[in-house]
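Only a single protein chain was left out; the remaining protein chains are all shown in position.
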Amino acid sequence: MARFVLSLHSAPSDHDTTQRLVKFAQACLTQGHNIDAIFLYQNGVFHASEQLDLAADELAINTLWQQLHEQGIHLMLCVTAAEKRGLDINNTSVFAVAGLAEFAMLASDADKWVQFK
Amino acid sequence: MARFVLSLHSAPSDHDTTQRLVKFAQACLTQGHNIDAIFLYQNGVFHASEQLDLAADELAINTLWQQLHEQGIHLMLCVTAAEKRGLDINNTSVFAVAGLAEFAMLASDADKWVQFK
Amino acid sequence: MINVLVLSHHSPFDDLHIRDALDMTLIFAAVEQNISWLFSGPAVLALKKHQQPEHIGLKNYFKTIRTLEIYDVENIYVCEKSLLEYGLDKHNLLVEVKALNYQQQNQLIAQQQHIVNL
Amino acid sequence: MINVLVLSHHSPFDDLHIRDALDMTLIFAAVEQNISWLFSGPAVLALKKHQQPEHIGLKNYFKTIRTLEIYDVENIYVCEKSLLEYGLDKHNLLVEVKALNYQQQNQLIAQQQHIVNL
Amino acid sequence: MSTLHIFSKPLGYYNTDQLVNLIQPTDKVLLLSDACFAIAQFRQLATHLLILADDAKVRDITINQPDHSLSYDDFVALTLATSHSITW
Partner (left out) sequence: MSTLHIFSKPLGYYNTDQLVNLIQPTDKVLLLSDACFAIAQFRQLATHLLILADDAKVRDITINQPDHSLSYDDFVALTLATSHSITW
């Protein structure tokens, strides 16, 4: 079975990309593959904003991340990208604050790296 | 003397556009024109994030907004755009939370509307 | 009453561009200005009938586009050339629109006090 | 050691695209992978000499691009055609680069395990 | 050796000249999101286009050749069947 890392590059306002990443991740797990990390980079870091609170008729982004977290997937936030964007890295919801080096090492060990944006 | 409204459409990570809007606004004031409002729309609403805290070698965005605020310029945040992006509208720094209608009325009365993005 | 023109040229699910333009158009109608909305390039796809984004959990903003007629927003324009490029004609669209060639788009632009590109 | 390629095609001050690509390139070098960085289109302008963004209050990230050589990032490539389009040649650039035609770019791509477009 | 090229917007968003020259006959081209609207445009890059069925369906786009239609399971399999992917 293969080892994947996935990275998300677009902001939470891009609901379409978010739902696609989540469905891709679920299909990976169903097929028995490993997801070593989902990594928020570039404007993707805004997904870790604690205050994120969308209307009921919008995609339930927080719930989707919560589910992936409960399935044991390592959800990571790039600290460098977050700091450049002024994001508060003390409140990052289910995302673990990580250095770019940690992600680069995971990506180097993975069979596949798929970008979503 | 003319009446201006300015709107900002890009996120705080676009430092280049931010400095340009601020310099344009200062040139307006120096020439004796009125700025009826500076309005954050689209990804511009992220400028009102209370947590925005950039490194010392980056553009001092918070200070620039503070100065414009102290010069009596009406800094407005579009509540509709903010809610769609999950921004916390209870902590919006020097920006007043405003409806789109309020801005549309100001824009309708202004001689010039200049967009920055 | 002033003339305000909203320009759209992003594809339907490119971030929130079309939704931001829709809100702006509706609000200028609400404050009783003479608002127009011009769709160019991939933005014309936002007017395509029978789209159902709710099936993948996304908000169906196309329903709100249909309310433009209820709120008396009558000046909905599309770039004639862009319709052709995406294989659409007026019968494939959600609302009634006027298709404009470039010369007509220039006339529309010339009539405006404010133009906002979203 | 694996081969990783970073692709850049945004202009120097288009949001943080080039800075994000720079960070990614430096970190893969730091964790000792064989990293390459390919500049295409307006991204080649990020390599132009003598830019001084600090004069308008912006961070001078070009200084960091120059450190690539110190950190042994030797595989910096530019699209030959893009250099021409922007009227640049190798002597106008901050660092030493290899200019590639499309066939050479295809060969570079074929050698990679991961490709990241930033 | 083959590359999976992933697109989510119509062709006008990209540098067509670059794509025409970098996409090889053995490569795969996958259309997601709003790229599904532009099947005709992308045909100049590859004759055999792959289209994510869910994304096409919500946009009321009919995929004429059934073998061009992809599920999420197929999407995962496709990333494994190619050497690497580029998300343009």
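Labels for the chains are A, B, C, D and E, by order of writing; each one numbers its residues from 1.
Just so we're on the same page, contacts are C-beta pairs under 8 Å (C-beta built on N, C-alpha and C of every residue); 3 or more make two chains touch, one makes a residue touch a chain.
Just so you know, these numbers come straight off a predicted model, no measurement behind them.
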Contact list for the unshown chain, restricted to visible chains: B, C, D
Absent-chain interface as seen on subunit B, which is shown: 2, 4, 16-17, 20, 23-24, 26-28, 30-31, 33, 111-117
Chain not shown, touching residues in subunit C: 7, 9, 40-41, 79, 81, 102, 105-106, 109-110, 112-115, 117
Touch list for subunit D against the chain that is not drawn: 11-14, 41-42, 45, 48-53, 55-56, 58, 86-87
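The working rule: only the chains that are shown with their structure count from here on.
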Any chain that touches subunit D and subunit B: A
Chain labels contacting subunit A and also subunit E: C, D
Most distant chain from subunit C, judged by the mean position of its C-alpha atoms: D
Fraction-based call for subunit B against subunit A, same above half, different below: same
Angle (degrees, nearest 5) of the CA superposition of subunit C onto subunit D: 180
Rounded Å distance, subunit D centre to subunit E centre (Cα mean): 26
Subunit A and subunit B: spacing of chain centres that average the CA atoms, whole Å: 30
Residues of subunit C whose C-beta touches two or more other chains: 13, 15-16, 53, 56, 58
Subunit B, residues touching no fewer than two other chains: 11, 13, 43, 58, 84-85
Touching pairs - complete list by chain label: A-B, A-C, A-D, A-E, B-C, B-D, C-E, D-E
